[in-house]
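Apart from one protein chain that is not included, each protein chain of the complex appears where it belongs.
When the chains are written out, they are named A and B in that same order, and each has its own residue count from 1.
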Amino acid sequence: MKTTIREIADLVQGELIRGDESTAITGFSSLEDANSSQISFYASDKFQESLQKTKAAVVLISSSGEPLAPGSTALISVADPAVAFDAIVARYGDKPPEFVPGIATGSHVDSTVQLDVSKVSILPGATVLKNAVIGNGTLIQPGAVIGERVVIGNDCEIGPNVSIREGCVLGDRVIIHGGTVIGGDGFGYEFDNGKHRKVDQLGIVKIEDDVEIGSSTTIDRARFGETLIGEGTKIDNQVQIGHNAVIGKHCIIVAQCGISGSAKLGNYVTLAARVGIAGHIEIADRVTVGGKSGVISSITEPGGTYFGYPAKPMKETLRTEMRIKKLGGLLNRVKDLEKRLEELDGKQ
Amino acid sequence: MKTTIREIADLVQGELIRGDESTAITGFSSLEDANSSQISFYASDKFQESLQKTKAAVVLISSSGEPLAPGSTALISVADPAVAFDAIVARYGDKPPEFVPGIATGSHVDSTVQLDVSKVSILPGATVLKNAVIGNGTLIQPGAVIGERVVIGNDCEIGPNVSIREGCVLGDRVIIHGGTVIGGDGFGYEFDNGKHRKVDQLGIVKIEDDVEIGSSTTIDRARFGETLIGEGTKIDNQVQIGHNAVIGKHCIIVAQCGISGSAKLGNYVTLAARVGIAGHIEIADRVTVGGKSGVISSITEPGGTYFGYPAKPMKETLRTEMRIKKLGGLLNRVKDLEKRLEELDGKQ
Partner (left out) sequence: MKTTIREIADLVQGELIRGDESTAITGFSSLEDANSSQISFYASDKFQESLQKTKAAVVLISSSGEPLAPGSTALISVADPAVAFDAIVARYGDKPPEFVPGIATGSHVDSTVQLDVSKVSILPGATVLKNAVIGNGTLIQPGAVIGERVVIGNDCEIGPNVSIREGCVLGDRVIIHGGTVIGGDGFGYEFDNGKHRKVDQLGIVKIEDDVEIGSSTTIDRARFGETLIGEGTKIDNQVQIGHNAVIGKHCIIVAQCGISGSAKLGNYVTLAARVGIAGHIEIADRVTVGGKSGVISSITEPGGTYFGYPAKPMKETLRTEMRIKKLGGLLNRVKDLEKRLEELDGKQ
């Protein structure tokens, strides 16, 4: 990207309200990350602090932002800064790979697979096994493996080296990033005569519409029935979800969480990074769990914030931590009490 | 699945001892997960509580279960409920993918590989490199990569997108789920002149008979010699095992555990989810470590249960947690003591 503030102002039909129009612009970035030859944008009051600290050469703003920006920052006023910024990205940014319909040479698609070859895109190195169904507008990246009888809806993107095992079902607009494994066997054994005997895992994983799943996440198939990921839920990288778990709709599950078998999450649940959820427990709607917590019993009241291991209401855990901080002082106070009591005792 | 209680009773040659034989049955599930149009089974006293709470339309039982089942649940009496349930699953459930012997078109098997083409199944998109050996009855899923000189025993299943690096050795009946990496280099460097210089990792990973390994697990090759996974051990998803670690026989290692380099686990060790084991320590036979614990020194006594970080005998950690819970009260008691002592002092 090589342009000037003037050219950008023209592109977005904005008004340069401050700064030198001939300044060279070499890239775009967020307010926080932009350097002094980049353009950024101020889309909402939420970013006031970032605007005040930005090092961007020029910022797209609506009227409200002007007084907050550093004096050295040029400003272009536009009606909708986010939309204007998107136009700049579309003009100067790298284009995402094009959707090229067809079954590429070097992919392996069984003859029994149901798909419309003019509407799906299966890239080289992808494999689709017997009786799978691929919806229109769906992209299968190289190295992805779609197992027998898997059903994938419309407009999905299956990332490179993703594995979806036999019988699993995906809705529409599902995105699965690289290396993720859907439908591996649940971890179940019977201890029998000194050995662990495998318990067959005969169910599937069902993923509803508009779910996005990060890289190297693993979701196991159910013992019977289905492990379920509800509509609109977003799952980050390296998350582990055990067999028969049920995740509600519109949840956020941040990286490296682990959800044990048969756990049930409600809707709009948020798990920060590295949270562990024990098996067979339930989490109510709209509950938030803080990072690195371990939830070992059901949370039945909707909407609270929990933290710690074992996870307690946030305030309770913070109170306990505060008390632990006071332990040094407490030890000294007890020592002092003992001494004073000794003295007092001596006086009598 | 579309059938009736009558048809099921006939299939398993059982006696309908309670309920309406014309009730429609649409699926099968565990006692816990079954809904009111599904069949389940009661195989052991361990599941008494699940039986009492089940919502299944009908349950297969032996004589003992009858009094515990909810009144609304139909009951079919059979000699062995687990065996009868298996028959129902075999009749109505999805068939697992068939083992089709041969080297599929679209797989890449080097001409030096040793195998009996009539007895192995290598699916499209799998790659087997020079001088590898594949035993009879073994299935290699799409996207799996079998490195040079790898030896795989009989009746193994290597999942989709699994990577097994050069020289590693697997016994018989080993199952490895999708995306797992066996034999990546151990993490070893010498700090030298301001840089980390790589230490060659020249050993292998050896996996004994009847081991099962979950999805996206990583087991590093040894510096010299071998990283060893003992017979019958079962490892869950996203477990990390460092170079030269030795895992005993018949261990259970639950998801997201991390076992550092050169650690040694005995036989029948159980690690709950997310346990970390420090490098170069030993864990005695039949030890159990609770979830999220971190073991930083050897556990030499067999058979105990450990918990916490650093991991201590379970009772000790729970006692410490109990004391922390009492901290609020303790602070108040000390405050009270100070006040009373002040008063007492004043009286004199």
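The rule is short, and it goes like this: a contact is a pair of C-beta atoms (placed from the backbone, for glycine too) under 8 Å apart; a residue touches a chain by one contact, two chains touch by 3 or more.
In this text, all values refer to a predicted model and were calculated from it rather than measured experimentally.
Visitor: Check each of A:77, A:121, A:256 or A:288 against the chain that is not shown and name the one that touches it.
Guide: Residue touching the absent chain, from the options given: A:256.
Visitor: Would you mind spotting which of B:53, B:95 or B:319 touches the chain that isn't drawn?
Guide: Selected residue, touching the omitted chain: B:319.
Visitor: Just to verify: which one of B:3, B:77 or B:216 makes contact with the chain not shown?
Guide: B:216
Visitor: Going by the contact rule already stated, which one of B:27, B:147 or B:266 would touch the omitted chain in the full complex?
Guide: Touching the chain that is not displayed is residue B:147.
Visitor: List the chain B residues touching the unshown chain?
Guide: Chain B touches the chain not shown through residues 108, 125-127, 129-130, 143-145, 147-149, 161-163, 165-167, 179-181, 184-185, 187, 189, 194-196, 198, 200, 202, 216-218, 220, 222-225, 238, 240, 242, 244, 256, 258, 260, 262, 276, 278, 280, 294, 296, 309, 319-320, 323-324, 326-327, 330, 333-334, 337, 340-341, 344, 347-348.
Visitor: In the full complex, which bits of chain A touch the chain not displayed? Write them out.
Guide: Spelled out for chain A, the touching residues are 27-30, 32-33, 89, 93-94, 96-97, 104-106, 123-125, 141-143, 159-161, 175, 177-179, 210, 212, 214-216, 232, 234, 236-238, 250, 252, 254-256, 273-274, 291-292, 324-325, 327-328, 330-331, 334, 337-338, 341, 344-345, 348.
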